[in-house]
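Only a portion of the chains appears, each positioned as in the full assembly.
We call the chains A, B and C, going by the order they appear; numbering starts again at 1 in every chain.
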Amino acid sequence: MNITLAQAESVITAAKQKAAEINTKMNIAVVDAGSNLVAFVHMDGGWIGSVDISIKKAKTAAWFQMDTKALTPLVGPGQPLFNIEHSNGGLITFPGGVILKDASGEIIGAIGVSGSTVDDDHVVAEAGASAVK
Amino acid sequence: MNITLAQAESVITAAKQKAAEINTKMNIAVVDAGSNLVAFVHMDGGWIGSVDISIKKAKTAAWFQMDTKALTPLVGPGQPLFNIEHSNGGLITFPGGVILKDASGEIIGAIGVSGSTVDDDHVVAEAGASAVK
Amino acid sequence: MNITLAQAESVITAAKQKAAEINTKMNIAVVDAGSNLVAFVHMDGGWIGSVDISIKKAKTAAWFQMDTKALTPLVGPGQPLFNIEHSNGGLITFPGGVILKDASGEIIGAIGVSGSTVDDDHVVAEAGASAVK
């Protein structure tokens, strides 16, 4: 099952609301389970370098069926997946990409958020993800 | 002046409505005057190959400050801009990219639409553009 | 619904058999509905330049939900989709990419074949596609 546009829009709305609440200007991307882009917004004044990062975070989460923060400890020097970022045309392996599951627990896509600290990015992504649970 | 997210969302809403009206499933991208992505939606069941094409149409229009259909007659064999598509990481020079101007006539961004015939794509892009005039 | 590996392998087996029958050495790729690679074989002595072409044909068919030969008349000079090949990191728009539908008519992926004339390529792709109908 892939995410619908209506679901993706509810994810984006929830994420935007959380971003505003914590006073950040985020880029927010939603991809389907096959990693194809479904919806995206760039909040006014947000970093434009984060357009691509938010999309890559969402794709990375979809590609590996896990939140990007689960990859973070595995990719440092001396760690098992060091420099995995060179695959797939570029991965982002720090927090801010979160898997989207529907009420039945099936993966239907992923959200990627970029525009503040990685902790803020993750919080906003989680808020988006909660909209489809 | 760059397009705001609120304006981009009104462009997308108008384009989606027109797309539904003419029974098409479109990918719709909005970029700012600097060609950076501001908003995007992929309508359910639409061609996923058109995700990239809609974004490239919007960027192409922003890059050259003209609708993509103004480029079409210039890029054929023997024409002055033949194979210009090799620049900028890939242009799309057929219809469906339309410049966005505000009420004062200033260019604030561009919309790119892909998912049906190029004529349909252009009609939907125009409908989106009319939302910020 | 996406194609399973078992289905993809039956597609490849049928295509290989047809390729041998008509005395060709093909590259045969199968992707899922989201355009991700599921299975691939390169027949002994086949063109290695066709590895990438077969994969791009399969992806192109999946991206646009149609056989690549349906795109061919649309992409020439003066035609509506001229130079669409610059999108998506490279399309192949001549024959040899065929949509895979299951018995219910749903698109579950696509096959791409390259290694002989485009007519041969299409015939072999069709033979592969018939395995999942």
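Here, a residue touches a chain if its C-beta (ideal position, glycine included) is under 8 Å from a C-beta of that chain, and two chains touch if they have at least 3 such contacts.
All of these numbers come straight from a predicted model, not from anything done at the bench.
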Complete-assembly copy number [criterion: all chains share one sequence; 3 shown]: 4
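By our rule, only the chains that are shown with their structure count from here on.
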Between subunit B and subunit C, centroid-to-centroid distance (C-alpha), Å: 29
Rounded Å distance between subunit A and subunit B, as computed from the means of their C-alpha atoms: 25
Approximate Å spacing (C-alpha centroids) for the pair subunit A, subunit C: 31
Overlap residues in subunit C, where contacts from two or more other chains coincide: 34-35
Of subunit C, residues touching subunit B in the complex: 34-35, 60, 62-65, 77-78, 80-84, 86-89, 91
In the complex, subunit B residues that touch subunit A: 4-5, 8-9, 34, 36-44, 48, 51
Subunit B residues touching subunit C - in the complex, by the definition given at the top: 47-50, 52-53, 56, 72, 75-77, 83, 85-86, 90-95, 117-118
